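The structure under discussion appears below in the form of structure tokens.
As you look at this complex, bear in mind that one protein chain is not there, while each of the others sits in place.
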Amino acid sequence: MREYIRMVAVLTAIAAVCGLLLAAVKKGTEKRIEEQILVNVQGPALNNVLASSTNDIIQDREEITVDQEIKIVFLGKKNGQIWAIAFEMTAMGYKGKIGVMVGFDLEKDRLTGIGILTHQETPGLGARVSEPIFTNNFKDRVISEIFKVKKDNGTIDAVSGATISSRAVCSAVEQSIVLYSAIKDQVVKKK
Amino acid sequence: MKKTIAHEFLKGFWEILPPFRLVLGLCPVLAVTTAVENGIGMGLSTTFVLFFSNVIISSIKKIIPKKVRIASYIIIIATFVVIVELVMKAYFFSISKQLGLFINLIVVNCIILGRAEAFASKNPIYLSAADGLGIGLGFTLSLILISTIREILGKGTFLGMQVMWNSYEPFAFMVSAPGAFVCLGLILALINLFPKK
Partner (left out) sequence: MKLIVSSPPHWNNKDSITKIHSHLIIALLPVLIYAVYTYGLHAARIISLSVVTTIASEYFIRKLFGKESTITNGSAVVIGLLFAMLLPPSVPYWLVIMGAFLCIFIGKEIFGGLGSNPLSPVLVGWAITRISWPAYYNLDLASVNYDLGYSFRYPLTLLKKGGTEFISEFKLLDFLLGKQVGGIGTVAVLLLLIGGIYLLLRGVIAWEIPVSFMVGILVVSSVFWLLNNNQYANPLFHLFTGNLMLGIFFLSTDYASSPFNRWGMIVFGFGCGFLTIIFRVWSVYPDGVFFAILIMNLFTPLLDKLKKRSKPVEFIHIESRAE
């Protein structure tokens, strides 16, 4: 009996010490990891989508509440004026969620472009939605257009052999247009 | 034979050089050695985990009950692996993205559990530290060796820099999975040509 108690006690103690240690490390690195992810995952797409901005886009981010959900919105500024915003939107692709960064020009109500952040699509097929040849489809388009693949009577050239992934990106863009219309005033007011 | 720090440290570089002499921990050896950068990252992470798990396990070896020792070792190893993972994500994001899941898989790297069970649980702290460091660095050197061969032949680069002539056509087989096996096999055969001592 004593042996069992000892086993339980020692294991519990080890697990507790390890747990505490991990919690401390987690706490210590949390902020930096978040920043690293912003810089390395969102950063390249943002620099592309909000290309002519002069500010540090990742620093100038705001949390905006829509329908009790917090959405991180990145602001692109020129000469101190906000000219465009960008945010992430996800949609279900062929194998998992596709994260799409969508940028909007506030003055012209146009898409500035899109960038694919994360995906788990098939290499060589669905994964090709992240290539410029597909994402350029969305560059400088008026938001009132229909963003659907040509198979669904839209205007977007789907990546050949990857209709599902292309559709997912289109649906993310359409969703973000809805969101954009909802939050545009909030952003403009803050300006 | 008398055990000295120098001997315990040095044996990891030749006598029981992992993975060539021990033939343990082959999963990272085959999977991440497509680029030298990954090889170094993986090797040093493993060394860190190996060193600290050896030290900790050796220092509490007397209070761990025999029947739950493996569970205790795994908890300790897993803790250090998660620490490595978090620190890497925070400070070496690009490597951590390259290595991905393989950092977490250090937990099940047989070398680490093997050293804990075979060495750290029976020897004093200072010897276990020397053992962990030596084996870890030996492992790192082996990974660098394999990844150098594979990266130079398979991509024509070393640490991302072009080293082969301009018209060199990369021998892509070397950076594919079968190439890893062939490369490992050839090095194993070569090392076995030389005696252990």
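Chains: A and B, in written order; residue numbering restarts at 1 for each.
To be clear about the criterion, contacts are C-beta pairs under 8 Å (C-beta built on N, C-alpha and C of every residue); 3 or more make two chains touch, one makes a residue touch a chain.
It should be emphasised that the depicted structure is a prediction, and the values quoted were computed from it without experimental measurement.
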Which displayed chains the unshown chain touches: B
Which of B:Trp14, B:Phe158 or B:Phe173 contacts the chain that the document leaves out: B:Phe173
Those residues of subunit B which, in the complete complex, touch the missing chain: 169-174, 176, 178, 182, 185
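Everything below uses one rule, namely that only the chains that are shown with their structure count from here on.
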Inter-chain centre distance, subunit A versus subunit B - centres from mean C-alpha coordinates, in Å: 35
Subunit A partner contacts - residues on subunit B that touch it in the complex: 60, 63-65, 67-68, 71-72, 75-76, 78-79, 82-83, 86-87, 89-91, 93-94, 97
Partner subunit B, residues of subunit A touching it in the complex: 3, 6-7, 10-11, 14-15, 18, 21-22, 25-26, 29, 32-33, 36-37, 39-40
